[in-house]
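Working notes for the structure below.
Here the complex is missing one protein chain, while the rest keep their positions.
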Amino acid sequence: EPGCTRSLKVQEYKRYGRQMIMPEVGLSGQLALKKARVLIVGLGGLGSPAAAYLAAAGIGTIGLVDGDKVELSNLHRQIIHTADNEGMEKVDSARKFLHSLNKEIKLVAHPYHLSSKNAVETLEEYDVVLDCTDRPATRYLVSDAAVIAKIPLVHGSALQTEGQLMVLNNPPIATASKKKGPCYRCIWPKPPPPQSILTCGEGGILGPVVGVIGVLMAMETMKILLPALRTNADESTRKGTPFLLYSAYLNPSFKSVTMRGARENCLACTTMANGRTLKNYGYDTFCGLSCPVNIL
Amino acid sequence: EPGCTRSLKVQEYKRYGRQMIMPEVGLSGQLALKKARVLIVGLGGLGSPAAAYLAAAGIGTIGLVDGDKVELSNLHRQIIHTADNEGMEKVDSARKFLHSLNKEIKLVAHPYHLSSKNAVETLEEYDVVLDCTDRPATRYLVSDAAVIAKIPLVHGSALQTEGQLMVLNNPPIATASKKKGPCYRCIWPKPPPPQSILTCGEGGILGPVVGVIGVLMAMETMKILLPALRTNADESTRKGTPFLLYSAYLNPSFKSVTMRGARENCLACTTMANGRTLKNYGYDTFCGLSCPVNIL
Amino acid sequence: MDTDSKSAQGLPIVVEFSGGLELLFSNQRKHKLSLPSRDGKGHATNMAYLVRYLCDNLMSDARQDMFVVDDTVRPGVLVLINDADWELEGEHQYELKKNDNVLFVSTLHGG
Partner (left out) sequence: MDTDSKSAQGLPIVVEFSGGLELLFSNQRKHKLSLPSRDGKGHATNMAYLVRYLCDNLMSDARQDMFVVDDTVRPGVLVLINDADWELEGEHQYELKKNDNVLFVSTLHGG
């Protein structure tokens, strides 16, 4: 039966054999990946490698959000879009590539910009969301919606020679053994002044820099979905939330720092979570005019 | 004029604009990438993302070495090969994908296993080599050939939840300001006992683990080709050669350690470099029977 | 006397900038500083002192609001003391110790 998440077909055993052989995955782990629904918001430099590795690993349902079209200037870093697809909707171009990679999985296209009108209902259909967007307003929007939808958020960002990675809102609800994880707004309650923001278009970006963060986002997603993979890491994160910094310039090129936990008076974790809607929240006003939220 | 490395076409300015805007790249950096010839040995889990990012960045000539065919069990991690290409030579499958990504660059297929008979003459046509192979004998072979061909070697490896990265033989000849870098044999003069070796086939591997090392190999290659990108890193590596360790399990997940420099009595850096040939060297005997060198 | 001699010895620390902030500080990522160990009022040198000190003595760019707004580090800049968020350490009130490492990182938004 197609789409069955209680067993695997012979060709799935073959395809995923090299990861299923690991005790941290096994049959139960592969079925957990197959059952999982993961949303990727933004199909640019971060979303491209993240989508490729998650599709290859056999995530059963992958949602793809982007309202942009493929441009020639994307191609030096957005490796799932080809030159032949210039001008095509990014969700369609991505779907074409991911389908060629793995026909066993379900791809759901969301060919629109995420906004305060559609964000919550889009995220509510998924188990994990990856924020692969590229400006402050959408980053607050995705995080707020993840808090309301109660799903973990894998956050990545990059510019020029540097990248940053964080797993937020994880767990989305406090458990017996772990406090609720901080959201983006817990960490950064106020947006940066508009004049201090550089986008990849303005500041430039190296492909492998954003690529390495995108691949690590796929890895963090798999760790959320496969509990056996995070035992050790969990233990050492009791002190706070890890934040990974990459710099192509420096040696060592990676640095891991410890961030605060959830903030008691966080607007998203309290008011928004209780109200269960973003519809009256003005992201443009909040972040200033340089980052209108309707442009992903 | 096609293939000209003294100027860029209008569509190349557009395609590479987001990296050329960076002061570390600029027009001169982009022309240096276009002029560069990079050899990727092994088109598996490491070679796939490394090739994708180097092709996208506009490396002018990329050589592709592999004697294997695409198998279904490769696809969970080797994201440039698609299911439709099952059974195709990996070099052809890779060429097809990389060509769809970037038609401005030259791709050279070497559809054979590297051996002591052909390694030196293959490497001599290139400026940098990436070792994306998967067993000890080929790793000694690629390193020895890089020493003889006098080109830097970007070394990556991965297994299960861990990955390792190193830039070797860099610089390949001592300069006024820097000693010759160590080769693989300088660091590991003796091969591991055959019974201690696990391949990805036997031990398993997670796609994003080998993926992150492959992307970082592309980044290190760009740093070798773009001097403006390595100023800071160079300064802090005077003490020794950095070796990057990744573990999906741990927090922090990356660790950078400092390795020794070149070894005075290194077989490769002395005898082999002087003799300029590998033809009388028995890699199978050196590494033991479990790793015949004719299987990449 | 004791206070003076301590202050004369100085307080060596390392300050690093990342995520684009280095552009405001002569495009240099790592700075080794020696601060007085007590401020003008005789209090131990703390993070509030350091932030003022950086604006007054180390910043090479005139755009102070790219780093400081309302007398504190602007929104979107993380401050890490020995690799931990300064919110875990007392923020402005944290008293600097010998060889402390303070990292200012601008949050990135690109993707």
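Letters A, B and C name the chains as they come in the text, with residue numbers starting at 1 for each one.
Keep this in mind: a contact is a pair of C-beta atoms (placed from the backbone, for glycine too) under 8 Å apart; a residue touches a chain by one contact, two chains touch by 3 or more.
Predicted model only: the values in this text are computed from it and were never measured.
A.B. asks: If you put the missing chain back into the full complex, which of the shown chains would it touch?
C.D. replies: Visible chains that the missing one touches: B.
A.B. asks: Just one of B:K9, B:K179 or B:R260 touches the chain that is missing; which is it?
C.D. replies: B:R260
A.B. asks: Of B:M20, B:L114 or B:I197, which sits in contact with the chain we cannot see?
C.D. replies: Residue touching the chain left out of view: B:I197.
A.B. asks: Looking at the whole complex, which of B:Q30, B:N102 or B:T133 touches the chain that is not displayed?
C.D. replies: B:T133
A.B. asks: Check the options B:M20, B:L33 or B:L46 and report the residue that touches the missing chain.
C.D. replies: Counting the whole complex, the residue in contact with the absent chain is B:L46.
A.B. asks: I need the residue numbers on subunit B that touch the omitted chain, in ascending order.
C.D. replies: 42, 44-47, 131-136, 139, 156-160, 162-164, 188-193, 195-200, 203, 205, 210, 239-240, 243, 245, 247, 249-250, 255-260
Here is the rule we go by: only the chains that are shown with their structure count from here on.
A.B. asks: Just how far, in Å, is the C-alpha centre of subunit C from the one of subunit A?
C.D. replies: 32
A.B. asks: Using CA atom averages as chain centres, what separation in Å is found between subunit B and subunit C?
C.D. replies: About 40 Å separates the centre of subunit B from that of subunit C.
A.B. asks: Touching two or more other chains, which residues of subunit B qualify?
C.D. replies: 232
A.B. asks: Any chance you could list the residues of subunit C touching two or more other chains?
C.D. replies: 29, in rising order.
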